[in-house]
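These notes are about the structure you will find just below.
With one protein chain held back, the other chains of the complex are shown just where they sit.
Chain naming follows the written order as A, B and C, and within any one chain the residues start at number 1.
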Amino acid sequence: MIKVGIVGGTGYTGVELLRLLAGHKGVKVHAVTSRKEAGMPVADMFPSLRGWVDVAFSTPEEADLKSCDVVFFATPHGVAMAQAPELLAAGVKVIDLAADFRLKDPAEFQKWYAMEHSCTDLLAEAVYGLAEVNREQIKSARLIGMAGCYPTSVQLGLLPLLEGGKQLIETNTLIADCKSGVSGAGRKAEVGTLFSEAGDNFKAYGVKGHRHSPEINQGLSAIHGAPVSLTFVPHLTPMIRGIHSTIYARIKPEGRDTDFQKLFEERFVDERFVDVLPAGSCPETRSVRGSNIARIAVHRPGNGDLLVILVVEDNLVKGASGQAVQVMNLMFGLPESQGLEVVPLLP
Amino acid sequence: MIKVGIVGGTGYTGVELLRLLAGHKGVKVHAVTSRKEAGMPVADMFPSLRGWVDVAFSTPEEADLKSCDVVFFATPHGVAMAQAPELLAAGVKVIDLAADFRLKDPAEFQKWYAMEHSCTDLLAEAVYGLAEVNREQIKSARLIGMAGCYPTSVQLGLLPLLEGGKQLIETNTLIADCKSGVSGAGRKAEVGTLFSEAGDNFKAYGVKGHRHSPEINQGLSAIHGAPVSLTFVPHLTPMIRGIHSTIYARIKPEGRDTDFQKLFEERFVDERFVDVLPAGSCPETRSVRGSNIARIAVHRPGNGDLLVILVVEDNLVKGASGQAVQVMNLMFGLPESQGLEVVPLLP
Amino acid sequence: MIKVGIVGGTGYTGVELLRLLAGHKGVKVHAVTSRKEAGMPVADMFPSLRGWVDVAFSTPEEADLKSCDVVFFATPHGVAMAQAPELLAAGVKVIDLAADFRLKDPAEFQKWYAMEHSCTDLLAEAVYGLAEVNREQIKSARLIGMAGCYPTSVQLGLLPLLEGGKQLIETNTLIADCKSGVSGAGRKAEVGTLFSEAGDNFKAYGVKGHRHSPEINQGLSAIHGAPVSLTFVPHLTPMIRGIHSTIYARIKPEGRDTDFQKLFEERFVDERFVDVLPAGSCPETRSVRGSNIARIAVHRPGNGDLLVILVVEDNLVKGASGQAVQVMNLMFGLPESQGLEVVPLLP
Partner (left out) sequence: MIKVGIVGGTGYTGVELLRLLAGHKGVKVHAVTSRKEAGMPVADMFPSLRGWVDVAFSTPEEADLKSCDVVFFATPHGVAMAQAPELLAAGVKVIDLAADFRLKDPAEFQKWYAMEHSCTDLLAEAVYGLAEVNREQIKSARLIGMAGCYPTSVQLGLLPLLEGGKQLIETNTLIADCKSGVSGAGRKAEVGTLFSEAGDNFKAYGVKGHRHSPEINQGLSAIHGAPVSLTFVPHLTPMIRGIHSTIYARIKPEGRDTDFQKLFEERFVDERFVDVLPAGSCPETRSVRGSNIARIAVHRPGNGDLLVILVVEDNLVKGASGQAVQVMNLMFGLPESQGLEVVPLLP
């Protein structure tokens, strides 16, 4: 049994990790830390876990995280980089669900997250936690910076088109028009995500620039092996879970004869957590609610030169905690889908 | 033109006052105070008001509220009682949408609102702002404690049955099972009213005791002229606006032959803002969305001894700001429905 | 492996059965019938099942339901009673999720469902599918009439108080004020349950009389061993899944010294699917979303003579398909919770 620690169990990615790990036969949750809630049973805060999770929040001191095999950080940005060096030194693997180890360039990190990076020496070692792209490196990694929710959907949607320097689409006119459920904003008390503010309402935000932009462009460029530039426009939609990314890509003349449906199907045929829908389909976010699956459809309206790629995922599962469990499974040699065979909840 | 001041324009009752007053031909909004937002145009915070409201938030000092004819307090509990004496002394009428002047007994106020009442001498003078009950006193009042959202619906639903000592129903087994939209909790940043917490969810709260219980019992007892005791159980329902109260009353033997439908219709026939539905109807909260109307239906299942009274209102209009405008109209001799002829928004 | 047939797989209880059975190691879904959709893979209609369910809809003729060990009817009322006799004669067990075998009195059935009962001889044999009440009879039953969604919640909430003739509460003034998510109305195309009609709205319905009333009263009377009469008022609330029942019971003088919290805890201590919350709690529907658990809290406001019992369940799981799987497990000697250890989805 893998001994798991969770730092920051009071947010949505934390409770989601607990939901998934409660059904995972290969792990034991040793500790969930929260200085503020120390002593309170986790299931008192999240009654959905009553009967499945019997651990209580503990202080970091009590938690003895160094005795764990792996520690997940389900924390705000900045926490993981403060604690990771010591844990790694103690032989503990670290999986950060926040952004501390996503961006390779510390200057970019500082620009977007308004804090200096405290362990830049680890940035090169950290593996970007997107299994469909970096599976082999993940298997042998000590430190993972999990892919963000939006970036996961956008990278999966463009992977077959860009991978290995393919010259199928223009790489400087890409657009991702993304829509997220409100849980993507976390469990912080803020006016903008109150029910009466975010309900029955739709809006764009971060049009000038969003933290996920540099991550997406870094990831796509790495996939492509050359610079890729994408305009990212996120929107808030009145649902709890789910991301829907609508990606627009201009086909290059040399890509015009491509069978894009086949390209996508073949690329993902062996991926347990990526499902390419039949031609003509439009995926619904609810078709992946609660599950680690991303579903993708590829359209070419009027058989013209514009590809429209539709990707849905559950932002808290494939976009966060589920994918983190997938990565943990890879790191410890477990079956990649262990604990993740949860059938989506529809309706 | 009546010169209006609003203290606390950043919450839902404040913005709702502004919406309604923007369409009221007889008033001019002189000032909206918010120390925190002073200088910001109100329509920057609430873009829905762009083109209709051009006032900016001001500090209390700039606002010169003493020059107003009437000041509304759309503030947390405790603010109005601190400022009312000085305004009244200056000849300004005061309408408090919070609870400072609802309860007649200062000990009750202290018990439920956890603060000492600072101007108990005004409690006797303050008129309870429920026009259908206290119309005449309101007309000559200087100081109004507006009825709360839940209490308005419950009192309207029981008014024809209890008024003037009527002996139609048991007065010690009354139950009000009430359901409110989330805007009733206000625009404060709190975890419990986040979209991802309150959405797709239903729960009771305050079962042990809710601040509106003493207000309801005080109001019903005043209406009845004798003690009335009601068990009040509020619930939170995943919609923005609306209260639905389901009221259960046991018919006394002497009430058994009453035509309750007729009783309700006759009682409210001249009330512009109370609509008794045809027998057999079930009112929907959306049928009053955005309007000052309360709609009521009376049922007697199986022609037995239990009355089931259904009342819907928009908690921000008839339950708060609309009713406050109705009261203001009465205080200044304007037509009672001026500015309030807003057709409900459905769907 | 138990061989399962499902009649009517295109509604919500059908797809929910498929979701749960997809994770059940002891069964194989042999056929899902739908004359209209015959030939279409089930996962084409419900993409949430892609990767987990690979069966296609079949005609009743192709389905060869007589070769099954058990057949679930997830159909409108009237279908099961037409087919059950033949299946039972072939040695197949039958579990009806509709109302054909709930009411013991064929006249009552005809009154509420507006059709004559076609196999009244089976009514006596049919066991009412509420495991917490009828566990032993279920184990040896051939034919089950599953408890309805509302009746399940109300009966569980009153079980400790009424069981075996207990004299703790008045049995002729009971009230159940129940609130259901919209999925309770099924997947039929109807105006009243459109998003734009049922969204951001709250209403009561069926106040004059609802089909679940006779079922509730029959069930409670059976539990109590004497007539029980309850007024049932259902409401529609803008969420997809979940029922919240608020039950009001008057304590008899002889019940006044009872420790109700303890009574409930002890009654359900061995029930895997009933969770009594700590004193003072208010259960949320989302705390059971997607799971077979019912959570219950007992309140006695002001330590008076009125009990307020709060019960939440997922109407499609404990209120329908989950409970049907629980019953199937009992009928076939499997662990009662097999396939049902699904952690609730929150948020």
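Brief remarks follow.
Operating definition for what follows: a residue touches a chain if its C-beta (ideal position, glycine included) is under 8 Å from a C-beta of that chain, and two chains touch if they have at least 3 such contacts.
Just so you know, these numbers come straight off a predicted model, no measurement behind them.
One of B:214, B:283 or B:319 touches the chain omitted from the figure, and that residue is B:283.
Note on the undisplayed chain: of the listed residues C:33, C:134 or C:183, the one touching it is C:183. Within the whole complex, the absent chain has one touching residue among A:3, A:235 or A:272, and that is A:235. In the full complex, chain C touches the omitted chain through residues 12, 181-183, 185, 187-191, 193-200, 238-240.
Against the chain not displayed here, chain A makes contact via residues 173, 175, 177, 179, 181, 196-197, 199-205, 207-209, 231, 233, 235, 237-242, 244, 246, 248, 250, 280, 282-286, 289, 299, 301-302, 304, 306, 308, 310, 312, 347.
Taking the whole complex into account, chain B touches the unshown chain at residues 12, 15, 19, 22-23, 46-52, 183, 199-200, 240-241, 275, 277, 281, 283-284, 286-291, 293, 295, 316, 341-347.
Note that only the chains that are shown with their structure count from here on.
Summed over C-beta pairs in contact, the chain pair with the top total is B-C.
If each chain is reduced to the average of its C-alpha atoms, the one that sits nearest the average of all protein C-alpha atoms is C. Between the Cα centres of chain A and chain B there is a gap of 45 Å. The distance from the centre of chain A to the centre of chain C, with each centre set as the mean of the Cα atoms, comes to 37 Å.
Taking each chain's centre as the mean of its C-alpha atoms, chain B lies 39 Å from chain C. In chain A, the residues that reach two or more other chains under the touch definition are 12, 183, 187, 199-200, 240.
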